[in-house]
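For reference, the structure I am asking about is given below.
Of the protein chains in this complex, one is absent; all others appear in place.
A, B, C, D, E and F are the chain letters, set down in written order, and residue numbers restart from 1 in every chain.
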Amino acid sequence: MSQSTAKRPLTMLQKSTKKKVIVRLKNEVEYKGKMDNVDSYMNLIMTDAEEHQGGKMIANYGRVIVRGNNVLFIKIENEL
Amino acid sequence: MSQSTAKRPLTMLQKSTKKKVIVRLKNEVEYKGKMDNVDSYMNLIMTDAEEHQGGKMIANYGRVIVRGNNVLFIKIENEL
Amino acid sequence: MSQSTAKRPLTMLQKSTKKKVIVRLKNEVEYKGKMDNVDSYMNLIMTDAEEHQGGKMIANYGRVIVRGNNVLFIKIENEL
Amino acid sequence: MSQSTAKRPLTMLQKSTKKKVIVRLKNEVEYKGKMDNVDSYMNLIMTDAEEHQGGKMIANYGRVIVRGNNVLFIKIENEL
Amino acid sequence: MSQSTAKRPLTMLQKSTKKKVIVRLKNEVEYKGKMDNVDSYMNLIMTDAEEHQGGKMIANYGRVIVRGNNVLFIKIENEL
Amino acid sequence: MSQSTAKRPLTMLQKSTKKKVIVRLKNEVEYKGKMDNVDSYMNLIMTDAEEHQGGKMIANYGRVIVRGNNVLFIKIENEL
Partner (left out) sequence: MSQSTAKRPLTMLQKSTKKKVIVRLKNEVEYKGKMDNVDSYMNLIMTDAEEHQGGKMIANYGRVIVRGNNVLFIKIENEL
């Protein structure tokens, strides 16, 4: 049965710590950078994060903590 | 009585892991791809997912984790 | 006293499993089809569901799972 | 002290089962009919319900279950 | 220390049962009348309530139960 | 370590009871007056409160109970 091998969404997120991700929020803004840590509410610490809106970068953040309830999705990129 | 044979919505979702699905979010964007896993909050891992809006594909995602509270519905397609 | 004979809303919903329903969501879209199952959060499995908006059918779904928090109301039709 | 004689809102609602009510939802639509049952979340079963919007009737429902979180207020009419 | 003499908001509300209040909802509509009862969620029973919008009265309600999550504020008027 | 001397937000709020505050709600309206009491949900009792919108005062309230979920922020002014 598939559940034994597949990871649950929150477990997968935890395993993706330190990977590069793209986080899209409900307000359509995206943050691209390293997901330094995450909790089960999807609160995230991102480092070296670029803020993108409408296809262009509008700001840089050395370290930013995103409140999880704003998250639309998190795309897992690859190892840094 | 029907409850003994019919699956509850969340059980049905779990049984549909690894199937192709279309997930429509509240913001009208749709994600078509394999539902790699899902939890009871409807947080989803999707793989090889196409993002569609207004009838056309606008992006591709190798692996994306969608936060469940944004989900409007999940259409179960068929086995991959 | 009325409570002894009348069914509570969620009990009524459970008893209406396998009936034809119309589900209207907060975004004004309606789904007409068989309510294959439902839980206490009003998550629903619908089968052979037509999606209607502004009075016309815009799509068909063999099987769709609707997240309960989007539901405005569920109209119970009749036995299939 | 007033609490001993006055009914709490949810108790009052329960006591009003089988009465005619007008339910206004957050989207400004109103449902007028018999409140067949109600629970503490304000999920309602309404029977012989008329749907009104902008002062005119737009639909009839033999039996409809309204999800409580959409409710703005419930006006208690009178005995049927 | 002030906490010993001052009433907490929900206790104050309970003590104001049977007083005349103005309840403003998030949709800017106001209800002026007697607060017949209230619970800790701010669900209210109002009697002889006038509905006001944009400065003028638009309806009368003999008895109406307002769902607490819609409440913006409750102004305590005076004894009836 | 800072946690031992600094007050937590809700503790600070409690300690500010009887002070003059400005409460801004999500709908951009502000209430300036004495915070007579507050609870952990940020439900507030305000007395002698002025309602301000767009920079000008639009109403006065002898005593008003604001539902906490509408609060954007509370600015602590000074002792009365």
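Note that a residue touches a chain if its C-beta (ideal position, glycine included) is under 8 Å from a C-beta of that chain, and two chains touch if they have at least 3 such contacts.
Model, not experiment: these values are computed from the prediction.
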Contact set of subunit A toward the excluded chain (per top definition): 14, 17-18, 25, 27, 36-39, 43-45, 61-67, 69-70
Contact footprint on subunit F, counting only the chain that is left out: 2-3, 6-10, 12-13, 26, 42, 68-69, 71-76
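As a working rule, only the chains that are shown with their structure count from here on.
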Contacts common to subunit B and subunit C (chain labels): none
Interface residue overlap between copies subunit A and subunit B, same or different (over half shared): different
Rounded Å distance between subunit A and subunit F, as computed from the means of their C-alpha atoms: 34
Numbers and ranges of subunit C residues touching at least 2 other chains: 69
Pairwise touch network: line, ring, star, complete, or other: line
Chain pairs in mutual contact under the definition given at the outset: A-B, B-C, C-D, D-E, E-F
